[in-house]
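All protein chains of the complex are present and in place, except for one that has been dropped.
Think of it as A, B and C in the order they're written, each chain with its own count starting at 1.
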Amino acid sequence: MSTPRTPVPAVEPLPRGLVTLADHEAHARTHLDANAWAYFSGGAADEITLRANCAAWDNLQLLPRVLRPLSGAHTQVQLLGRTLAHPMLVAPMAWQTLAHADGELAMAHAAAAQAAGLVLSTQASLPLDAVAQAFGAYPERGPLWFQLYMQAGRSFTRDLALRAQDAGYEALVLTVDAPVSGSRDRERRAGFVLPQGIASVNLAGAPAPTSPLDAAATWADVEWLCSLTRLPVILKGVLHPDDAREAARMGVAALVVSNHGGRVLDTTIATARALPAISDAVGPGLPLLVDGGIRRGTDVFKALAMGASAVLVGRPCLWGLANAGAVGVAHVLRLLRDEFEMALLLCGCREPAAISRDMVIANAMDSHL
Amino acid sequence: MSTPRTPVPAVEPLPRGLVTLADHEAHARTHLDANAWAYFSGGAADEITLRANCAAWDNLQLLPRVLRPLSGAHTQVQLLGRTLAHPMLVAPMAWQTLAHADGELAMAHAAAAQAAGLVLSTQASLPLDAVAQAFGAYPERGPLWFQLYMQAGRSFTRDLALRAQDAGYEALVLTVDAPVSGSRDRERRAGFVLPQGIASVNLAGAPAPTSPLDAAATWADVEWLCSLTRLPVILKGVLHPDDAREAARMGVAALVVSNHGGRVLDTTIATARALPAISDAVGPGLPLLVDGGIRRGTDVFKALAMGASAVLVGRPCLWGLANAGAVGVAHVLRLLRDEFEMALLLCGCREPAAISRDMVIANAMDSHL
Amino acid sequence: MSTPRTPVPAVEPLPRGLVTLADHEAHARTHLDANAWAYFSGGAADEITLRANCAAWDNLQLLPRVLRPLSGAHTQVQLLGRTLAHPMLVAPMAWQTLAHADGELAMAHAAAAQAAGLVLSTQASLPLDAVAQAFGAYPERGPLWFQLYMQAGRSFTRDLALRAQDAGYEALVLTVDAPVSGSRDRERRAGFVLPQGIASVNLAGAPAPTSPLDAAATWADVEWLCSLTRLPVILKGVLHPDDAREAARMGVAALVVSNHGGRVLDTTIATARALPAISDAVGPGLPLLVDGGIRRGTDVFKALAMGASAVLVGRPCLWGLANAGAVGVAHVLRLLRDEFEMALLLCGCREPAAISRDMVIANAMDSHL
Partner (left out) sequence: MSTPRTPVPAVEPLPRGLVTLADHEAHARTHLDANAWAYFSGGAADEITLRANCAAWDNLQLLPRVLRPLSGAHTQVQLLGRTLAHPMLVAPMAWQTLAHADGELAMAHAAAAQAAGLVLSTQASLPLDAVAQAFGAYPERGPLWFQLYMQAGRSFTRDLALRAQDAGYEALVLTVDAPVSGSRDRERRAGFVLPQGIASVNLAGAPAPTSPLDAAATWADVEWLCSLTRLPVILKGVLHPDDAREAARMGVAALVVSNHGGRVLDTTIATARALPAISDAVGPGLPLLVDGGIRRGTDVFKALAMGASAVLVGRPCLWGLANAGAVGVAHVLRLLRDEFEMALLLCGCREPAAISRDMVIANAMDSHL
């Protein structure tokens, strides 16, 4: 891998003893201040979906194949016409400077260095072009996408989309599962406030909404967005098979099966449970991604077995960022990739394309005994 | 909303930090004396149904729709020929002055001010006409119903029903699930006694039963009651589909799917589980309400998705009453209504009528991990 | 009820605060010495079946009927040509003087006074004729049966059966689920020893077995036993539908669906789960009883709904015995009978014969949340 041409964040030492993503979580819980922890770790209401997202992956059981030739094994997948080194992208998450001063820049460097993709949030706390420049400097980097919320003013939305396109983002990810804010009771109890100096810098100048529903996107907006840009448009937050079918009819480029990490509407179906029905509904023609509760390489394997082309990883990357900046994020992504490769080989698959659905079955019993 | 013409209970400060109904419960547990807490919080026997009522809603998962037009969204529902601002009524509960000196009057003011309906208990500790007057003064108020137990003397029952009718109650809700008292072991262990000065004032002069079964209602009583009054008669406490069919044949106005908040017979089916079969049995012709374990706006959403027209909310209103009188009740109802509206929008529904059954599925896994 | 003509055990005060069978258990746990507690409370191996027996009843949900006429309600059932005041018998349990000095005599008085049946254990610590005399003195008493293990010497077994017949026992209950002893790890860890002065007095003079399997009964023994006595022969410990069918073919009088209270073979199916399949296998022609985990009146109701004619109650009677001798047993039986009557009425049944299978459904969710 060649040396990137943009400034790399200072290298921090990795705390000792972190051998899993759960270790990163435990460390971040004590490392982040309570305000930031409440924001990043919390989910909607009673956090049933937050927990169910993780449990749903755990409750899928693997049926490995044995004795198949494994030499030349690799983790490459195809996505939107590109070959990715592995099927992991960093999920869009707001205000990353709340977790670490280097924020989205550290995230970008680490993701790119680990050959992961990056989806930058509309609510990023650093400028979208700086992030794109940092990320783009790594030849082995994965895809670079920009996450979009419809804004109260459609003209501002258009300008934002075109700015992202010009800055080098390769797809627009329209989040469709949060037309209004969810009930973030943990944040409300903790009295979360965004500290001074942290803001959604890329939304500077956006018109204020006249009603809470002002910015809620519709299918008509999706059509408008598709017509507006040459970039592929991806919908994030689809859970109902009928919506997936509609999206396929409309010709969007891909879907992200997501419940917003359990942060918007509690008791929403776990993504691991929603994925198979979506996959059945749209068939192999429309690429699917999935996020929510991915904590182990086996979770990535299961996602692919049930029809996903790739996964988005959110909170674990933030834990890494909080724990050791870019080094921490890189460590998280490396752990997950190593675990995924191990799962692949131990299930008898030379490559992700060899994963088949019969290798995963639902667990009749609760595995959390 | 215009100013009501009856005296409004003194405004109390709301305790700080209450952002959910569960917060109200936790506060009321420490705020009420042990005697009253045992009475209000307890269920029958081992309280399996009490817990199952809540768990059953939690275990239903949502499959939201996305990108549907939401402007002009509202929470109005149709019920018995009226348009209600939202589908929530206060459930009938005995002796509310045990929770707060303002008792049923505070409850009535708060419910009316929040545009909720009110079902007054036969065992109310304040006069039914005073409650009706307080409630009726709010133009935006929801429906006002009177809950009835058959009394040992049928002539007393008739007089009571007619008094309610004359006072302005708009329906009679006959409770049919408690022909005898249940096994309230928690109350017995706590040695619950009704404090001096609290009584079922509207039952003054009722004849004493000659046997425990004296007051148990039958289908013949239902017919008699229907013939007695011009008010619609609603049956509360139906769980078996065959009884629901019989009620439909007899022409009652509506049913409340209820297990009496888990207070009468333990291990009775959770209402969230009974509702779909009842709905299938009677079809859309007979309006259904449901109570038991409603603690979140998503629970209201799920009830409507499975066939209910509205829900009754019991203990949470009592917690609010105990915590801050009318202000507390209003807060509880406001929280729940806001959450319901949020669930509606986040599931892609512009109005309750847009909710469909496919948006809710049973959870194969225990969500209480 | 007339005064019995045999000496009644001294009346003891009932400890305060016992309002359920579980309260009796909690009290007995502190009241009995550790040796006796280990013996009475323990089950085989990891006690999975011991717990599952109770949980299986809890996990059945009731679907009550409403508005049915209840006047003249009663708890009477038909069993082997007799009308019983209610469907409860005391299960056979060894060495009851280990729990209380009055042992089986106190048990007999209390059961008879409560109109319950009694099944005396072969391993009783008091003489079978004294027990029969005590029990028989109550005109309202339920059935009196004698539980039999095949003994190493068949002639001793014959003599024992005939002694029981002569003493007034009305049926022989052959236990078939313990051809060898089970793995009672709790007893072994506690170092259980039968205290001096307690013995199986009715087995005095029985020949010692020459091998552990010497006493194991076979179908041929059942035939032999049926031919030996004019008493009805009942098999206790049947769980497999094929065995139930074979028993029906052989013409036994009744079956007890039982796993020996979880004391013999761990992970054996819970009786509440085995019962419906047995009932389906033999149809209405062969009376079924069931034991194991009956702790609530609703459990009795569920047993009858799934095909049982009556239930055996074991450990709870021992807790009552330990807590207050005959008074304690009577209290336990009274509590259970009252709860059963309450369940009957609250499910809309005027009598046990009105209970139907559709009133009970399996719980899809764990009710132990």
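What we mean here is this: a contact is a pair of C-beta atoms (placed from the backbone, for glycine too) under 8 Å apart; a residue touches a chain by one contact, two chains touch by 3 or more.
These figures come from a predicted structure and were not determined experimentally.
**Student:** Considering the full assembly, with which of the depicted chains is the omitted chain in contact?
**Tutor:** Displayed chains contacted by the hidden chain, ordered by label: A, C.
**Student:** Return the single residue from C:E12, C:D185 or C:E351 that touches the missing chain.
**Tutor:** Of all options in C:E12, C:D185 or C:E351, contact with the hidden chain holds for C:D185.
**Student:** Return the single residue from C:A10, C:A101 or C:A362 that touches the missing chain.
**Tutor:** Checking each option in C:A10, C:A101 or C:A362, the one touching the absent chain turns out to be C:A362.
**Student:** Based on the whole complex, identify which of C:L79, C:L239, C:L286 or C:M342 touches the chain you can't see.
**Tutor:** Of the candidates C:L79, C:L239, C:L286 or C:M342, C:L239 is in touch with the missing chain.
**Student:** To test your reading of the contact rule: which positions on chain C touch the chain that is missing from view?
**Tutor:** 45-46, 48, 51-52, 55-56, 59, 176-183, 185, 188-189, 211, 213, 216-219, 221-222, 235, 237-240, 242-243, 246, 264-270, 273-274, 362, 366, 368
**Student:** Spell out the interface residues on chain A facing the chain that's missing from view.
**Tutor:** 17, 19-20, 22, 58, 60-71, 73, 296-298, 339, 342-343, 345-348, 358-359, 361, 363-369
Keep this in mind: only the chains that are shown with their structure count from here on.
**Student:** Touch graph of the chains shown: is it line, ring, star, complete or other?
**Tutor:** Shape of the chain contacts: a line, open at both ends.
**Student:** For the Cα fit of chain A against chain C, please give the angle of the superposing rotation, nearest 5 degrees.
**Tutor:** 180
**Student:** Comparing chain centres built from Cα atoms against the global Cα centre, which chain wins on proximity?
**Tutor:** If we average C-alpha coordinates per chain, B lands closest to the whole-structure average.
**Student:** Let me have the rounded angstrom distance from the C-alpha centre of chain B over to the C-alpha centre of chain C, please.
**Tutor:** 42
**Student:** Got the chain A residues that touch at least 2 other chains?
**Tutor:** none
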